[in-house]
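Of the protein chains in this complex, one is absent; all others appear in place.
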Amino acid sequence: MVTVNERTEMHRALEAILLVADEPVTPNLLAQLLEIPAVRVEELCTELADSYEVAGHGFVLARVGGGYRFQTAPDLAPYVERFVLEGQSARLSAAAMETLAIVAYKQPLSRAQVAAIRGVNVDGVMRTLQQRGYIEEVARDPGPGQAVLFGTTRQFLEKLGLDSLDDLPSLGDFVPGADMVEAMEMGLRLTVDDEPATAPEAGGDDAPPSA
Amino acid sequence: MVTVNERTEMHRALEAILLVADEPVTPNLLAQLLEIPAVRVEELCTELADSYEVAGHGFVLARVGGGYRFQTAPDLAPYVERFVLEGQSARLSAAAMETLAIVAYKQPLSRAQVAAIRGVNVDGVMRTLQQRGYIEEVARDPGPGQAVLFGTTRQFLEKLGLDSLDDLPSLGDFVPGADMVEAMEMGLRLTVDDEPATAPEAGGDDAPPSA
Partner (left out) sequence: MPYEVQTAVFEGPFDLLLHLIMREQVDLYEVSLSTIVDAYLAELDRMQAAEGQLDLDVATEFLLIAATLIELKARRLLPGRDDLELDEEFSLWEERDLLVARLLQCKTFKDAARVLAHLGDEAGRSFPRLAGPEEHFLAVTPDLLAGVTPAQLKAAFLKAVAPKPVPKVDIRHLHMVKANVSDAVAELIDELPRIGRISFRRLTESLVERLEVVVRFLALLELFKQGLVDLEQALAFGDIDVVWLGYERAEADLAMAGIDAYDG
């Protein structure tokens, strides 16, 4: 475990990055961000995890899905469940709502296209929406990238009391602005090129959290 | 601060709840969930925050926007920014910032009132601020025009790292001092008692004010 004296800049940086991540972060990506070997990342993370356990925190550092993430200590689940039931999580966040709205009105479209319109990474939000059964994979882009295309589900329509997508409120005279057209095109281009130049890794797993 | 031995079930429950929260959680909600007085929640949170600081973690427990939340330690911003690619929201222009300051200190007030203070039309700026979630419609003027009145949002507090509007720096601190007032009055002086009406150059008597 790490005592106060041994807590290094690298430990602290790992804590900070993992705090803002909304899905497990692979040792490879962490290694890249901290510019240290992946093996060293694994050592540091193990030290952190041990230190949390010894200190008896309400959170743990877990190794799941090929990466590390903060999660709640299992014995505290009753408290977390109460919060989830009564607290703020009982409604769709503004980010999730916007993402869902884009999928609803623009379907079918790829994750990259949604991200381009929203201007932020949407992987986490899209996954939540999918888990909740509001959106689903409906097709594959016939283009080279063969990106998965998403659309809304039957359940989504039922929850909103709509008969079909035609019943969505009309956008009226809404004309997409130049920036949106560009965003859509950029989304397509990202799909085709398969990897945005700036992203750390092509895979969705290591993407930054959505704001 | 809390040592390992003193870390109670309540401390741990708070850590778990705050870990899954996606916006600041009010002491009242926490008190309700833990079935303890809100005052006690505040004590416990302060203890946790202090303990993190002493231990030198990469995260901090901050009090912002009327509640508690986990956030990254400011000095680790370079690492986090590398990870959170979309990162920083665009900074506000000076014009937008001044408009925001007026709304913050004078709320609630109408667009026309802001414009009157700024001396320019503020519709565009106000719309931007509204879109970005810094200000919102909070009421309607009871008068005949029923103008929409604006105020700042909780997100505004979060963006500025403030707990409540009471934490805004006092406006009094910014009111120009007497020397400035004098300078302005001199700049716009009406009388010419101490200045020859015809001479553009100032005489010895007309020494500049000590501003």
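Each chain gets a letter, A and B, in the order it is written, and its residues are counted from 1.
By our rule, a residue touches a chain if its C-beta (ideal position, glycine included) is under 8 Å from a C-beta of that chain, and two chains touch if they have at least 3 such contacts.
Computed from a predicted model, the values in this text were never measured in an experiment.
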item: Identified contact with the non-displayed chain, of B:54, B:139 or B:171; value: B:171
item: From B:14, B:30 or B:84, residue that would touch the chain that is not displayed; value: B:84
item: Given B:9, B:53 or B:185, the one touching the chain that is not displayed; value: B:185
item: Footprint left on chain B by the chain that the document does not show; value: 19-23, 59-60, 62, 64, 69-75, 77, 80, 84, 88, 90-95, 97-98, 100-102, 104-105, 110, 112-113, 115-125, 127-128, 131-132, 141, 143-147, 158-162, 168-169, 171, 174-176, 180-181, 183-193, 195, 197, 200-202, 206-209, 211
item: Missing-partner contacts on chain A, residue numbers; value: 16, 19-23, 69-72, 77, 80-81, 83-85, 89-94, 96-102, 104-105, 117-119, 124, 128, 131-132, 134, 156, 159-162, 167-169, 171-174, 176-177, 179-180, 209-211
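Just so we're on the same page, only the chains that are shown with their structure count from here on.
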item: Distance from chain B to chain A - Cα centre to Cα centre, in angstrom; value: 29
item: Complex contacts: residues of chain B adjacent to chain A; value: 4, 7, 11-17, 19-23, 25, 29, 32-34, 54-59, 70-73, 76, 79-80, 82-86, 89
